[in-house]
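Below is one structure, written out as C-alpha cells; the observations come after it.
Left out: one protein chain. Kept in place: all the others.
As written, the chain order gives the labels A and B, with residue 1 at the start of each chain.
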Amino acid sequence: MQLTLKIWRQKNASDKGGFVTYPVSDVSKDMSFLEMLDVLNENLTEKGEDPVHFDHDCREGICGTCSLYINGKPHGPLQTTTCQLHMRSFSDGQTITIEPWRAKAFPIVKDLVVNRSAFDRIIQAGGYVSVGTGGVPDANEIPIPKTIADLAMDAAQCIGCGACVAACKNASAMLFTSAKVSQLALLPQGQVERKTRAEKMVAQMDAEGFGACTNTGACEAECPKGISITNIARMNREYFSAVVSSENV
Amino acid sequence: MSWVTKTLSSTLGKKLLMALTGLFLILFLVVHLIGNLQLLLPDNGESFNLYAESMATNPLIKVVSIGNFAFIILHVIYSILLTRHNKKSRPIGYAETAASTNSAWSSRNMGILGTLILIFLLVHLKGFYYEIKFGEVPMVDYAGIMYKNVFAIVAAAYSNVFYVVFYVISMGFLGFHLSHGFASAFQTLGLNHVKYSPLIQKVGIGFSILIPALFALIPIVMYIQSV
Partner (left out) sequence: MILDSKIPAGPLAEKWTKHKFNSKLVNPANKRKYEVIVVGTGLAGASAAASLAELGYNVKAFTFHDSPRRAHSIAAQGGINAAKNYQNDGDSVFRLFYDTIKGGDYRAREANVYRLAEVSVKIIDQCVAQGVPFAREYGGLLANRSFGGAQVSRTFYARGQTGQQLLLGAYSALSRQVANGKVKLYPRSEMMDVVMIDGHARGIVTRNLITGAVESHSAHAVLLCTGGYGNVFYLSTNAMGSNVTAAWRAHKRGAYFANPCFTQIHPTCIPVSGDHQSKLTLMSESLRNDGRVWVPATKETAEKLRKGQINVNDIKEEDRDYFLERKYPSFGNLVPRDVASRNAKYVCDEGRGVNETGEAVFLDFRDAIKRDGKSTIESKYGNLFDMYKQITGEDPYQVPMMIYPAVHYTMGGLWVDYNLMTTIPGLYALGEANFSDHGANRLGASALMQGLADGYFVIPYTIGDYLASTPPKPVDTTHPEFQKAATEVKNRVDQLLKINGKKSVDYFHKKLGKIMWNECGMARTAEGLKKAKAEIKQLKKDFWSDVKVLGTNEELNLSLEKAHRVADFIELGELMIDDALNRDESCGGHFREEFQTPEGEALRDDENFAYVAAWKYMGENQEEELYKEPLVFENVKLTQRSYK
C-alpha cells in the first residue's frame, strides 16, 4: 500500500505547530497502525529528521497509552485502540490525517503526545475505596450479585485513554469520571464514601477544565472498551442525590 | 459559595437546570398546542377567543406564564454559559472530524437549533403576544359579552404565505431540538434504566415529530382556508 500521511507536528508545548505531509510506501495490510508509523519513523531517522512522537506502550489495547485522532475519529475508523487498528482498515492511496487529542485539559507535550494527568487527578479526588492494606474481611464475606458485579466490571474496564474526551464536541470527561463513580457506586465496598466520592470527583473534573455533557453519545460510540453512557446517568444521579443529602456543606 | 450555588455552577448543576427547564418547556408546548388546536374548530374562532380570554384573566395562568418566561430565559442563559464553557474546554479544534459517524446531527447542534427557535419565539411573541396584550385588537360579541378577537389576528397573520413558511420551518427546528432534548433531559436527570430508557427514547422521537407537526398544521390549514 501507498499512503499519504498528514501529521500534526509541534516541537513542544509552546510551539505553534502545524501539519506536515509525508508519503509512506511498502505498507502491509497486516501491519498495525502504529507499526506503519514505526516504518515512517525509521525512514525519517534514516534521513536525519526528527521522528514523529506518539504515545504507545502495550500495543495490546489495554494500557490506554496510545491515542491519535485519525481521519476525524479518536483511535481511527474502528471502535478499538489505535494499537489494535490494522492497515486493512485503510485503502491503497488514501490520505490519512493524524492529530493529537484536543482538549484544554490535555495540553500537547510534543507532536501527537498529550498530557493526560488530569485523569490521574480525578481519580486522586476520590476514585478509590479507602481501605488500607490488611485488616479487611474475607473476600467471600461480601457477596455481590453477579449482575451487579458484571455491571461494575463493565464500567471498570475503562483504560483511561481519553478517547471519550477527544470524541466529545465539548471535550467532556464525563464518561471517564462516571465509569469510576459507577463502578464504586454499584459495589457494596463503595457505599461508605459514595456521596463524598461523587461530589469530589465531579468537582475535580470541572476544575481540570473539561467541558459539560450534551448527551450526544459520541464518547460511547468511540470508546474502545464500549463503556456505556448509562454510567453518566448514574453519575448524575449519584451527584444530585449526594449534594442534596450529604453532610458536606 | 454555598453548596447550592456551588452545585448550580458545576457542569452537572448547569446541565440539571437545562434539563429541568427543558422538561417544563416541553410540558408547556403540550398545553399551548391543545389551546391552539382550537383555532381549527369550525366555529369562526369562538372557542379559541373564549380560551384566550380565560388565559388572560386566570391568575394561576398568569403565575405560570411568568414562570414560563423565566424558564425560557434560564434555559437560554444557561445554554450560553454552557456553550462558553464548552468552547473553552477545546480552544484548538480538529482540522478534520467525522462526528457524523458517532453522534446525531441534532445532538451536536442544540445551540444553533435553540438560537433559531429563540428567533422564532421573538417574532412569535411580537406578532401575537405583544399585539394581543398591547396592540389594537378588534372585539367580538359572544352572547352579549365583548371579547378580544384574537382569532382574527391569528387568521390575518396566517394568510401571509411568508409567515406561514417561516412558522413551518421553525417547527422543523423545534422538532430537531426536541428529538435530542427530550431523551437527553431524562439522561441528565439520571433517569436511565434498561427497562424504561428505550421507551423514553421512542416517546421522545414520537413527541418531536407529532408536536411540531401539529403546530405546523395550524398555519397551513388556516392559510389554505384563507385563499
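Here are a few things to note about the model shown:
Assume a contact is a pair of C-beta atoms (placed from the backbone, for glycine too) under 8 Å apart; a residue touches a chain by one contact, two chains touch by 3 or more.
Since we're looking at a predicted model, the values are computed, not measured.
Looking at the complete complex, one finds that the omitted chain is in touch with A.
Interface note: of A:Thr4, A:Thr95, A:Ser117 or A:Asn248, the residue touching the hidden chain in the full complex is A:Ser117.
Note on the undisplayed chain: of the listed residues A:Gln183, A:Asn215 or A:Ser228, the one touching it is A:Gln183. Contact with the chain not shown here comes from a single listed residue; of A:Pro100, A:Gly127 or A:Gly211, that residue is A:Gly127. For subunit A, the residues touching the chain absent from view are 11-12, 28, 30-32, 34-35, 38-39, 42, 45-46, 48-51, 53, 55-65, 78, 80, 84-86, 88, 109-110, 113, 115-117, 119-120, 123-125, 127-134, 136-140, 142-146, 149-150, 152-153, 156-157, 159-160, 183-184, 187, 189-190.
Simple rule for what comes next: only the chains that are shown with their structure count from here on.
Subunit A and subunit B have Cα centroids separated by 37 Å.
Residue ranges on subunit B touching subunit A, taken from their complex, read 2-3, 7, 10-16, 82, 85-86, 88-99, 101-104, 107-108, 110, 180, 183-184, 187-192, 194, 197. For subunit A in complex with subunit B, the residues that touch the partner chain are 8, 19, 69, 71-73, 97, 99, 102-105, 167, 169-172, 202-203, 205-206, 209-218, 221-222, 229-230, 232-240, 243, 248-249.
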